[in-house]
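A single protein chain has been omitted; all remaining protein chains appear in their positions.
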Amino acid sequence: MITPDVRRFGAVKDTLKSFGLPRIIIVVFLVLLWAISMFLEIPFPQLLSDTLVRWGMNGVLVLAMMPSILAGTGLYFGLPIGIICGLLGGVIAIELNLVGITAFFAAIAFSIPFAFVLGWVYGFMLNRIKGSEMTVATYVGFSIVSLMCIFWSMAPFKSPAMAWPIGRGLRVTISLADRYEKVLNNFLSFNIFGIMIPTGLILFLLLMCLIVVLFFNTKTGIALKAGGENPRFAQSSGINVDTMRIVGTIFSTVLGAIGILVYSQSFGFIQLYTAPLFMGFLAAAAILIGGASIKKATILHVLLGTFLFQGLLVVALPVANKVATLGSLAEISRIIVSNGVILYALAQHSGD
Amino acid sequence: MQDIGKEYFGNRVLSAINLQLKPGEIHGIVGENGAGKSTLMNILFGMSVIHSTGGYEGKIRVSGKEAQIKSPLDAMNLGIGMVHQEFMLIPGYTITENIKLNREITKPNLASRIVGKRYDTLDVVAMRRDARKALDKLDMSIDEWATIAGLPVGYMQFVEIARELDKTNLKVLVFDEPTAVLTESEADNLLDAMRVISNHGIAILFITHRLHEIMTVCENITVLRDGKMVAQRKKDETNIYELAELMVGSRVGEVMRKPREDVTDEKPILTIRNLSVEMPGEEVSNVSLDIHKGEIIGIGGLAGQGKIGVANGIMGLFPAEGEVVFDGKQIELNNPTNAMMNSLAFVSEDRRGVGLLLDSSIENNIAFTAIQRQGKYLKKFGPFTQLDKAAVRQTADRMIKELDIRCTGPTQITRRLSGGNQQKVCIARALMLEPKLLFVSEPTRGIDVGAKKLVLQTLVELSEKYGLTVVMTSSELAELRSVCDRIAIVTEGKIAGILKPTDTDVDFGLMMAGEKHDNA
Partner (left out) sequence: MKQTDIQTMDPIPSPAHEKRITPDKVKRFLINNLVTILFVILCAVGLRLSGLSMAFYLNDIVSRFARNSFLVLALIIPVMAGMGLNFAIVLGAMAGQGAIIFVTHWGIAGMNGILLSVLICTPIAILLGWMTGRLLNRARGKEMITSLILGFFANGVYQLIFLIMVGSPLIPMKNEVLVLSSGVGLRSTIDLSGGLRYAIDDVIRTPFPQFVMYLSLIGALYLVSVIIRMRSGKVMVQQYSKKRLITLFLLLLAAMIWGLVTSLSVSMINSVRVPAFTMIIIAVLCLFNIFIVKTKLGQDFRTVGQDQHIAEVSGINVSRTRVLAIVMSTLLAAWGQIIFLQNLGAFSTYGSHEQVGMFASAAILIGGASVSKATVGHAILGTILFHTLFIVSPLAGRNLFGDAQLGEYFRSFVAYGVIGVALGLHAWKKLMQAKNQKKV
């Protein structure tokens, strides 16, 4: 019989453990940098505005990690695949010369069929390699990005907004300035104490989160979570775990496609070619910072992690610039922090 | 070995074992599962599972000198060898490499003289010679450079033995259930080999449940039961009936429930014909059984004999073949959904592995299968569903009260519950399907004594209150005898027979040991 004291202690220990060492370090680091920034007279409202924007911008991409983790397929290092689907949708929307919010939603609509198909194929492949999903995913992802580079170079698109003036193929970066740049950001945005709140963007992120929450409360969603947590348990209840894994992968791919479009509209550019290569790692790092593990993730992890990670990146640059003119410190710290966090998660003896 | 004892976190599995072994003696150790045989051997062989959980009590003396055995290496250095039940053979290696594992013969070379012994060259020729010698001792003509993968099981076992024989300082060789995987002729070969080995002056500890084998080769026999030594006999002083009786023992347990004599009067509600199940370690080869409505029937037998496989096979958790008819309907095998749709439910023996989502709440566990298979606890919105959390909470509260599950509330994570309460959650989950027949496997395994009674009581109440037919598979004969109407014993994958709880210990012991009984 477990006595009340033991139980309570167990609960406290659980909370501390679940909060995680890296998260504590990052929070402390972030607060420290904020303090330093104020000391260095860097305008805080500006920092916060930028953080909020980047939070909304990256949130859906990080959200894409969740279904894959919950289904038991680990961190979704195949995010480049979802991103490519989104890029395809975006490019088609431009070719059809759409503008404004219509263009944005059209891009999403176009990308979803691609995401479904590729997600299905990808999920099918993952089922054949249980246990090595993350490693193989990384390389397949890289490989497909390279393949798409060939495609982008030879694509039959004609829109002058995208194509090279001479010869075939699309440009590396495509501007969204006259189309739907910041269309979500500016929607219902307002200023408070000098902080610009990109309401539309945040609302969209929360909407996506809501959809994810609702899904995981459906019969399929519950089955999917069980399959990821304990496949044998799920099987004994008559659930086809392999099918659930594919569903999870498709969902992650779709979110990835939507995510890159949200990102691009905020950024103002669609980036083709090798841009998607390392985005999977950044998203993975963000959700891990939020407290998720390779086997468990919640919406809180997504939101918190994205906020912390982006907050860190936003404040690091100006601080570094003031301390010493070190321009690339932001990029370097991004590499170190994101990969360091993933390493910590991997070394957690979570067993295979 | 003197006064050997062992405790696992307050659970005593072994106490006051005394054993003496003379050179060249073949000593048999018999007992049911959980009697402590494997634990005793793990202690002798220095396995880490003993040392990482607090060590052992008592003293071990080898050749008169007291010995501290803290690792398999220590045991090996003292001349103790073990032929494990699960072969310690590397399939990708040759016989020679396996025999010489970490004891390879080497020659120093230029590099090793500078850097260290680990860089010595392997002397493959010398190793093959030694391997050949060991194999010849066992009369095996197979090529010593053949790979293990693909060899028949009997051969692999002999390679295991050859490996131990190759250890020149070998004094004691332990055989842990060696004949479990062998055919009859292979088993005979093994017994002959044992005689040869003992003639070389090596003492043998032979653990088995096959009583006739014990009587064939052993000089002395120790019987373990519930972690205690109940008897030590010389072969000439005993017979298989006495051994069977000692193994099983008449436990004066509370008879919880008077067994019904009239169960077989009604027509059977579940008929099983020619069931075979591929469950690793618990294969069922041909089981036919009739189960009657409203009875509590027990399925017993020694570990690895197949009793666990029966329920697992019918409920579709492992590949199965055969014919199963429940309540007039044919049950499709290899299909958990089908079984459940036909009002069968299952509480698995692997509580933590299969029975629970350890990191989910009690209420989510209880409601799970009912949600997935019967669409309960869901609110429908066209093609979409949403969990009806209020309904789940209500049900969970009710089950917590009814089954007396001790917890902080329905949201508590099941990992934090004690074994007995976890078991109740599993039972609750199965009950939510409103089944007509419930299979329960090892209901009280790993649960402390006080909670055991509660779980059994719960099962009895369910049977009486709801008219539920209960099929209880258990390795604890005593509890089966205290609760069931009839008990079927499964030996070597088949039904050896059906006994009444009041039948004698000898009856049970012999049937479980697979011996033919005179008055069968």
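Chains: A and B, in written order; residue numbering restarts at 1 for each.
One rule holds in what follows: contacts are C-beta pairs under 8 Å (C-beta built on N, C-alpha and C of every residue); 3 or more make two chains touch, one makes a residue touch a chain.
This is a predicted model, so every value here is computed, not measured.
Trainee: Give the labels of the shown chains that the missing chain contacts, considering the complete complex.
Mentor: Taken over the complete structure, the missing chain's partners among displayed chains are A, B.
Trainee: One chain isn't shown here. Among B:E57, B:D120 or B:E219, which residue touches it?
Mentor: Spelled out, the listed residue whose C-beta touches the missing chain is B:D120.
Trainee: Based on the whole complex, identify which of A:V140, A:I246 or A:I270 touches the chain you can't see.
Mentor: Selected residue, touching the omitted chain: A:V140.
Trainee: Pick from A:L96, A:I150, A:V213 or A:L300: which residue touches the chain that isn't shown?
Mentor: With A:L96, A:I150, A:V213 or A:L300 as choices, the missing chain is touched by A:I150.
Trainee: Just checking the interface: what residues of chain A touch the absent partner chain?
Mentor: 125, 128-132, 134-136, 138-140, 142-143, 146-147, 149-150, 153-154, 281, 324-326, 328-329, 332-333, 335-336, 339-340, 342-343, 346-347, 349, 351-352
Trainee: Over the whole complex, note the residues of chain B touching the chain we left out.
Mentor: Chain B touches the chain not shown through residues 47, 71-73, 76, 86-93, 97, 101-102, 104, 106, 109, 111-112, 117-122, 124, 145-147, 149-150, 153, 156, 180-181, 278, 280-281, 304.
Note that in this section only the chains that are shown with their structure count from here on.
Trainee: Enumerate the contact residues on chain B facing chain A in the complex.
Mentor: Contact set of chain B toward chain A: 315-317, 335-337, 340, 346, 348, 350, 353-360, 368-369, 371-373, 375, 378, 384-387, 406, 408, 416-418, 450-451.
Trainee: Which bits of chain A are touching chain B when the two form their complex?
Mentor: 1-2, 7, 10-11, 214, 217-219, 222-223, 226, 229-230, 232-233, 235-239, 296
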